[in-house]
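Left out: one protein chain. Kept in place: all the others.
Each chain carries a letter (A, B and C) given by its place in the written order, and its residues are counted from 1.
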């Protein structure tokens, strides 16, 4: 059994050791800020859904450390292929609230320009983004670019054939890709015991991926592990895999009712392992952050929440005929005729 | 690196050790006979293709030990899901030459009744039979049957998503299934280095399958390893995986030209490791078979060859309207009408 | 009165009760009872061995179901949403559909694959697709769609009992709508698996439809009635094979036809229906067979879906066009 890499205990103790030396107050404050803002964003989106402003929301609550710790270990030039619950990571890349909410409000199938943030649009078909990440990484390698590609996915998605094809492909082609699995213990109602017969990191190693398992609620461990993996990938040592053990605190989505399939005790247990609390304890114990920091951060979060609400409500549906846009590079006569007929038909109601 | 299990060296030496005690003259003669007949069958089919009697043939030459050693370690009640090159295994199950050739002659898409031989029809879509084997095994387990399921596949097929879904499924559900991979080093023109980044058995172990690697040209090692695995699966220890290292001596198929992609030296090397020669050396060295045995076997093989030729030439195409048979359990009006129209149309040429 | 979802649930329950070989399998069908609760309570009553929460892998679901079927089981698989059936496409088209023919009738694969399909619930992408035409073009499969609780129940029971593989499409936007379900399989309301149903009689135009659009067409017929036009509405129910006789008889009588489905029209099953009617009703048709369907674009975002999906007005517009051709 591989050891789970941890730097920061649930009680906020920083473990000694060589990797701990990379940890300083500034890093911790920055990571804490990212996590706090991500959580506030997530809470706000949840409320907006409950108010009917969003059609659906998938909460990232509890997974902030896994996302923030990992994406902050990358360079801005590295590409990311996310799944659909990676809001904390998306915010770290600078994606705007409106961009992040558009798809869940139902005004668009995606909200941001991937090239601008080097962060691909969300992929809802589980595991489909994994081969994309591998292909993109192979392209980057061909280009001789000093870039790597990271892809996020859930432990449930790892059962899909396409995930496994991607693992094998990356290993065979030595692609500069980092597979980052957020094992949040559940795939909707399916627990990990019903998902795989051996730990995922063991499988990944079997494919020839350089593998680490990390406490996914320990943002420092995630950060150090990801930096380590990214460094190795960049040095041409081939693809890497990180399994971050974390927990989906909320239901799968706002449509889900997790009480049907999991116990309060389990949830309570994981609440005690909250990644934000943990880092806050460290910041306080070491005196790395003062009241001013926390107060200012709270104000920032409140401002963000307001911005989120405003941005969400301002998101309007595009005109109906826009559904004919962007289907093909050049619509051609068939699509143009269909669009024209639709516009004429729709216009007939205006008379 | 896992050790490759071998009992019989290329020079015909039987290694000492606990497993060697299960080996006796009778077993060796029986396995030798199976292999000799399989090879003669295969040769004959090859000639028949060259004479235009078969549309295509995929030779099993070189892989006799892997197939014979494994299938002979099973009980007749165990089910087998083969790939398409498993002729030696098929013959061991009693499948008739005509049944085995029908598909390659192009008179039918399959030739035998799977239930009769507990040997499914060949699957040409790579890896598609693996989930079938797992499902069948789960069914057998539900039934409380003391049966296991073995499935054959090539190392190339292991890259397909469906193969990996099957590995994971079997491990998760503890299905009584034995995955038997014939790693013959090539998938058409693709060598193993271009197929995976880590040895296959390592991946299999990563999925939680109980794994062995065996010299696939050593029929005794294959037999012992398979017996061992089958025993464990039967005892409820969960699914097993065997990687048999062997070699595809011939081209991929009679349409292939292997000189385009592989060296004579490689072929020559593997020729020296021939599974039949190896066992013959043991039989002779130990005096486990006398001239009479070999002479009689040669006569048997010649008789088989003749039977194969006769059976092949006698295989006639069914009447054309048979293509409408067996599409649905009950054809219903649409298919019946289509068939009737066809029969009428075809009949119009007879006037 | 049952909702469509309840009627299907009871159909599954009846299958599990009457035949010990019936199994239900899929993602989250057990403890959770499925994301639409269609399998609610079944695992509790029939056990985790017969109502199986599977790993998250659609090819695995269908592939292992095929193996189970070979072993004598009758698996009923659930694909969580229409847009997630594609990973299983290879197992469905190259294996499940062909197994009987490839084996010359020696192997049967009585697998049912339930697919909640089509839109209208404001879902995110990949959750609203009408992909029945991929399957109807695949010889060896039966494809059906239940538009009402009656069919949700009995069509499903027939599908489970059928020795052929059946792709069973459930219009998800109708899951919560109610209707009667007859008690006995001998009730004349229980039609054969491959029969169309004339759900409303009319003389001027025939609307041919299925799934979520049956209700839309019925409403269109009511609206047209007010304007003096009598529309016949035929629910195909069986999408492969198609009950051509019923369709042709209706259109020969009315002389005008509109096919309505949610899938994009281009290459959709409506083309097959129109082509068949064009051939068999050539001399009766007073106007071309018109098609009303989704546009030939990927399913749009939720806020646009009601512009994309055929509605009352678009159906009536087409009716108008065939009436005034």
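By our rule, a contact is a pair of C-beta atoms (placed from the backbone, for glycine too) under 8 Å apart; a residue touches a chain by one contact, two chains touch by 3 or more.
Predicted model only: the values in this text are computed from it and were never measured.
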Worksheet item: Who does the absent chain touch among those shown?
Response: A, B, C
Practice prompt. Based on the whole complex, identify which of A:12, A:114 or A:191 touches the chain you can't see.
Written response: A:114
Fill in: Full-complex contact with the absent chain, from C:21, C:74, C:126 or C:303
C:126
Fill in: Missing-chain contacts mapped onto chain A
81, 108-110, 113-115, 120-121, 123, 125, 128, 130-140, 142-143, 161-162, 165-166, 168-169, 172, 325-329, 332-335
Fill in: Contact footprint on chain C, counting only the chain that is left out
83, 86-87, 89-90, 93-94, 97-98, 101-102, 125-126, 133-134, 136-137, 139-140, 240-241, 263-264, 266-272, 274-276, 278-280, 282, 285, 287-291, 296-298, 325
Fill in: Interface with the unshown chain - residue positions in chain B
55-56, 103-109, 124-126, 156-157, 159-162, 187-190, 194-196, 255-256, 260-261, 317-318, 320, 322-324, 327, 334-335, 338, 342, 345-346, 349
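Note that in this section only the chains that are shown with their structure count from here on.
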Item to complete: Report the chain whose mean Cα position is at the greatest distance from that of chain C.
Response: B
Discussion item. Centroid of chain A to centroid of chain C, CA atoms only: how many Å?
Written reply: 36
Practice prompt. Could you tell me the distance, in whole angstrom, between the mean C-alpha positions of chain A and chain B?
Written response: 45
Worksheet, complete the sentence: The distance between the C-alpha centres of chain B and chain C, rounded to whole Å, is 40
Worksheet, complete the sentence: Where chain A touches two or more other chains simultaneously, the residues are 159-162, 194-196
Practice prompt. Pull out every residue in chain C that's touching 2 or more other chains.
Written response: 54-55, 57, 59-60, 87
